[in-house]
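All protein chains but one are shown in place.
As written, the chain order gives the labels A and B, with residue 1 at the start of each chain.
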Amino acid sequence: MASFARYVRFVACAWTALFIMVLALPVSAQQPTRIDPNASAVTEQKLFQEHNRIQGRVSIPDQRSSMLEQPAGRDWRHFRDVTLRWIGGISILGMLAILIIFYLARGMVRIESGRSGRTIVRFSAFERFVHWMTATCFIILAISGLNITFGRPLLLPLINSAAFSEWSQWAKYAHNYLSFPFTLGVILIFLMWIAGNIPNKVDVEWLKRGGGMVGHDHPPAYRFNAGQKVIYWIVVIGGGLVAATGYQLMFPFYLTGIEGMQLAHIVHAVVAVLFVAVMLAHIYIGTIGMEGAFEAMGEGTVDLNWAKEHHSLWLDEQNARTGVNETRRQPSVRPAK
Amino acid sequence: MARMKFLCDADRCIECNACVTACKNEHEVPWGINRRRVVTINDGKPGERSVSMACMHCTDAPCAAVCPVNCFYTTEDGVVLHSKDLCIGCGYCFYACPFGAPQYPKLGDFGSRGKMDKCTFCAGGPEVDGSKAEYEKYGANRLAEGKLPLCAEMCSTKSLLAGDGEVIAEIYKERVTKRGYGSGAWGWQTAYRETIAS
Partner (left out) sequence: MLIKRAQRQNAQITRGGSALGMLTEQGSGFDRRTFLRRSGLAAGGLTALSALPLGTVRKAEAAVVAGPLTSGATLRKSVCTHCAVGCTVTAEVLNGVWIGQEPSWDSPINRGSHCAKGASVRELVHNERRLRYPMKLVDGQWTRVSWDVAIDEIGDKLMQIREKSGGDSVYWLGSAKMTNEGSYLFRKLGAFWGTNNTDHQARICHSTTVTGVANTWGYGAMTNSFNDIRNSKTQIIMGGNPAEAHPVSLQHLLEGAELNKANVVVIDPRMTRTAAHATEYVRLRPGTDIPVLYGMMWHILKNGWEDKEFIQQRVYGFDDLRKEVEKWTPDEVERVSGVPGAQLERVAKMFATEKPATLIWCMGQTQHTVGTANVRASCIALLLTGNVGKPGTGANIFRGHDNVQGATDVGLDIVTLPFYYGLAEGAWRHWSRVWEVEYDDLLSRFDDKKLMETPGIPLTRWFDAVILPKADVAQKDNVKAVFVQGHASNSITRIAESLKGLKALELLVIADPHPTTWASLAVQSGRKDGVYLLPVATQFECKGSRVASNRSLQWGEQIVKPVFESKDDLEIMYLVARKLGFADKLFKNIKVEDNLPVAEDILREMNRGSWSTGYCGQSPERLKAHMKNQHKFDLVTMRAPKDDPEVGGDYYGLPWPCWGSPEVRHPGTPLLYNTNLAVMDGGGCFRPRFGLEREEKLPDGSTRKVSLLADGSYSKDSEIKDGYPEFTLASLKKLGWDKDLTESEMATINKVNPDKPDTVSWSLDLSGGIQRVALMHGCVPYGNGKARMNAFGLPDPIPVHREPIYSPRVDLVSKYPTLPDAKQFRLPNIGFSVQKAAVEKGVAKQFPLVLSSGRLVEYEGGGEESRSNPWLAELQQDMFIEINVADAAERGIRDGGWVWVTGAENNSRAKVKALVTERVGKGVAWMPFHFGGWLGGVDLRNNYPKGTDPIVLGESANTITTYGYDPATGMQEPKVTLCQIVAA
């Protein structure tokens, strides 16, 4: 029945288009005493003046084929071959550049007061599992996705066509199948952490103080600071968008016609490259950008002093609830600078 | 060197679908794959016109441009062909194609459309001309035999023309001049960035 529903939808679209065309027909064609079908023949030129595509009727069930011409394909091509590469290139390379410059300028953000040696649980095992599942999927999706956009100019010249096609074929399978765990991860992330990610007044203060990225400031934050909240919402909204548009692309034409497919691809691609860029920053701050951050997701615990400096309000909350009872001794790790 | 093109004279096309079944017949195209189709505009109303459409073998073909694995190539005759060995079935060529030409077998497995299939201008594919391997993947190679696409050769009203672009443009121009009307060389502006002045 799904196919029939689809059929009806498309016919409805077709009829709307037809109806509009009819309204635009010269009035003379409607007069009953003189109907000259040849003289009132539709022409390509006229149809294009009314619409940016030409739609008709076909008897085969594949209603996509009722679209006779859609020059908009050329616009989409421009987006894919030019615009997207610029957006992707600038955002990803730009982000990398910013991070490198930032790292060179600022270096790793240290725990200013040094490690206390005492830790506090920051993320449960389940939370970490969800994070890493999503993250792993994301990385593979990103690479396989970037391959579709950048593989041909960057990778193909380096290897032969057959090998590149083989790799791209597997990358496509991976991209399609890993979309499911990724989507699940995004949903779980959304549900798990929604409570801590509602923006509040503290975030305003945090942002005003630039997150304390420069200098030695430590604006207060609850479990998630404004920066993390931004990441959270980017993941939730961005992830939701890429997932939604991705499924539309995976199940083509079930929900929409060609314009919808093109739009879905554009949204998917733009969001995805921006997503990748943002995630680069996220990865940076979670690894070499900040001392003591990685262990939050790595082991689930963070040093008390780290918590004090970056999430003072959260620590207060935790203390108020449970008392300072964290006793685990953290081996002091001194990352090389 | 000839530059092969299609031209459908919509003032002659009667949607008899000979082009469609001739194509099926010549290449044994399976059910569900429509290398060529006829679209009727303004169906049932004065001014109704039908146009037979397949791959137009565009100049600077969008499908080739957007293909992530670069599986398309253009022959000396200007025919746009592709390699099914390289195609990964991503579906991008369909989004880029102004004419809805690319077709994909449904393999039942979501997300994995089969290798793209489309009109070859009866010119086969990258395999050796006239070989069995070529036939099985792409269908007959009539061009190599000195014949033109069967769809156009069998067109009931000689509406669908195939051959050297200059020649068929001249034929069409001649017709339009003689009969005094013509609804245009459908798709030429989009495919070849040119129109036939009449």
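Convention: a residue touches a chain if its C-beta (ideal position, glycine included) is under 8 Å from a C-beta of that chain, and two chains touch if they have at least 3 such contacts.
Being a predicted model, the structure only gives us computed values, none of them experimental.
Engineer: Kindly state which of the options B:12, B:57 or B:113 is in contact with the chain not pictured.
Structural biologist: B:12
Engineer: Take the complete complex as the reference. Which residues in subunit A touch the chain that isn't displayed?
Structural biologist: Here the touching residues of subunit A are 4, 7-8, 11-12, 15, 32-39, 59-61.
Engineer: Need a quick check: the contact residues on subunit B for the chain that isn't drawn.
Structural biologist: Residues touching the hidden chain, for subunit B, are 1-2, 4, 11-12, 14-22, 24-32, 43-50, 76-77, 105, 114-115, 117, 128-132, 134-141, 143-148, 150, 152-164, 166-168, 170-171, 174-175, 178-180.
Criterion: only the chains that are shown with their structure count from here on.
Engineer: Indicate the whole-number Å distance between the mean C-alpha point of subunit A and the mean C-alpha point of subunit B.
Structural biologist: 37
Engineer: Where on subunit B does subunit A make contact in their complex?
Structural biologist: 10-11, 32, 34, 37-43, 45-51, 53, 62, 65-71, 85-92, 94-100, 110-113, 181, 183-184, 186-187, 189-190
Engineer: Which stretch or stretches of subunit A touch subunit B in the complex?
Structural biologist: These residues of subunit A touch subunit B: 18, 21-22, 25, 29, 35-45, 47, 54-58, 60, 62, 64-74, 76-77, 80-81, 147-149, 151-152, 156, 161-162, 164-165, 168-169, 172-173, 176-177, 249-252, 258, 261-262, 265.
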